[in-house]
Every structure is written in C-alpha cells, then in structure tokens.
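Omission of a single protein chain aside, the complex is shown with its protein chains in their original locations.
The block that comes next holds chain A.
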Amino acid sequence: MSKKSFRQAINEALRQEMQRDPRVVLIGEDIAGGQGGTAGIVDAWGGVLGVTKGLYTEFGAERVFDTPISEASYIGAAVGAAATGLRPVAELMFVDFVGSCLDQIMNQAAKFRYMFGGKARTPLVIRAMYGAGFNAAAQHSQALYPLFTHIPGLKVVVPSSPYEAKGLLIEAIRDDDPVIFLENKVMYDDEEDVPDEPYSIPFGEANLTREGDDVTIVAFGRMVNFANEAADRLEKDGISCTVIDPRTTSPLDAATILECVEDTGRLVIVDESSPRCNMATDVAALVAEEAFDALKAPIRRVGPPHTPVPFATVLEKLYLPDAARIESAVRSVMAYKKTKQDA
C-alpha cells in the first residue's frame, strides 16, 4: 500500500492486467507518443496526460498501438479486435471526441451480443477523460456518461478516487462486455493509499462513503468528493448524510439507493452532466416510482445549467456543482420538512 495518484492508479491497473493477460492490448492516440518524430524519443507522452507512460517501453509495439488521429477507425478496430480474441483497452482521450466514433460504440460494440443472438463477446474497455474545471471549454469538458448509460449493451464506470479507479479498471478489463471507463480530468493528481497488488471492485455495487440518518446524497465521479465535503460540514450542524457513490451508472445499484432513501426519507442527487435526461433524472425517477411513500421532501437535483461548458474561469465555476451548492440543497430538503411540520 502506498500513496498513488489517480493517474498512477490507472497506469498500475493497465500494467498489471497486461502482465496477467497477453490478450490485453492498448490502442490510442499518443498513448506512447513520439513515434515517427525527429527527436528520437519514443514513449514520449504516454497519452496527452501521461496516464499510459512507460507501458510502450515495457510491453512494446506488439501490445501498445499508437494510432493516427482517426477515432472512427481505431475505436472501430478496438471493437473488431475485441470480437475476435483480443481484450483491447482503447483511449479516446477526451470523451467529447465520441462524436467522431459513436457509431462504432453505439451501433457495433453495444449491439453485437444481442443482435447476434448471444453469440458474441466484446471484451472492450474505452477509457476517456470527462468533466469541467480545466478551462478546456465546450468541446473538451463534457460529462457524457448519461449518453452511454442510455445505450443497452454498454457498461459505464465513473470512478471517484484513485483506489476506486484501480479496482474498477481491473474489473473493466476482466469484464466480457464493452465498458466505457470515464476519468475526471481534474482528478489525475489526486492521491490516496492504493494497494500495490491487483484487486477488482465489482460493477453495480455502490459504495457508501458516509452514513447518516437525515439525507441521502447520490453523487457521481468527482462529485462524490464534493458530496463528502458537504456532508462533513453539515455533520457539524447536526445534519447527518449518507453519501452514495454508485461507481457505475450501468449497471446501477438501484437497491442500495432505494434502501438508503427508505432510511433517510430525503434525497439529493449530484450530477455534473447536463441536466436533461442525465443520471440525476434517472435516479429521481427510480425513487419517485419505487420509494415515493418514504419521501419526506421533494427530491433535489444539483447540477449545471443546460448550457455548453463555458471557458472563462468565473463562468466555469458557476457552471460546476460544488460542496456549497450541495450543502445548500441538503439544507433546503431539511427545511422543507420543518415547514411542513410547522404548518
């Protein structure tokens, strides 16, 4: 066990799975980097944010494939390779680039098994960065996990910490279905204790990062950290919160969410993705349908406005949910109960 960054945790998961299984190959733009240049430095980048650094040096050109900037062809190739015996991990760099290769994910990988009568296996992982907070503007900042969650046949992972990222990525690589693994780009330097040995975290099993009696907060990816921060502040004022990190949006651990809402009677959902048809609306619908009688207050959703992600720091800060907004949402659902009782 040692302190590792989110970036190192992901790199370690890839390295250990590549050591374990020779069918695991990496495909992506600049995942080694430096090939064909004039400086002579190969493995120069390890992806634009250095996540795969060193893997080309360790595993070589037969396992690590730099690609042209050509998402449709190499994501499609990863799908085809997965259906024919390899276990590719493809890096899409920014998830926003899915616009260039959605067909390969949505119409090919996701549907093979069903269309082919259960006879296909497509053990593919597509890694990509998501999220605002990097001044990366509208085409490099989206949180598109609801888009993938919407598509039957895909599994979708949004890790909330270095520990989670390593265990969930190992699970993703060992999984026999296509998995979209989304890394919040602001978190790459976050550090925590991460075991050195390989371990996996099952999909569809939520993690309770805080347990409390008053309000259930469901948060996704980086938002789990803000939810924890808000819960810790609220605790000091005597408001105790359960914080649920679902870990995966598909499959979704509906049972744990419903159980916690039954216990607390109040629900706040924190989702950094665009607010229409996102995970917050999905969880809200689930609870409204299955746990209506347990609710002591309306469900509150904390998220960005229905706009593209802005560039300027001042606007981007307004755009993204933070601990203060979560805290305020929790106080409002608590206040709602008091108002009702007073009336």
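The criterion applied here is as follows: contacts are C-beta pairs under 8 Å (C-beta built on N, C-alpha and C of every residue); 3 or more make two chains touch, one makes a residue touch a chain; residues count from 1.
Going forward, contacts and distances are computed from a predicted model.
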{"item": "Protein that the absent chain corresponds to, by UniProt name, given \"ABC transporter substrate-binding protein\", \"Solute:Na+ symporter, SSS family\", \"Spore germination protein\" or \"HesA/MoeB/ThiF family protein\"", "value": "\"ABC transporter substrate-binding protein\""}
{"item": "Selected residue (touches chain absent from view) among A:Ala77, A:Ala132 or A:Cys260", "value": "A:Ala77"}
{"item": "Interface with the undisplayed chain - residues on chain A", "value": "23, 25, 62-63, 65, 67-68, 70, 72-86, 88, 103-104, 107-108, 111-121, 152-153, 155, 175-177, 204, 251"}
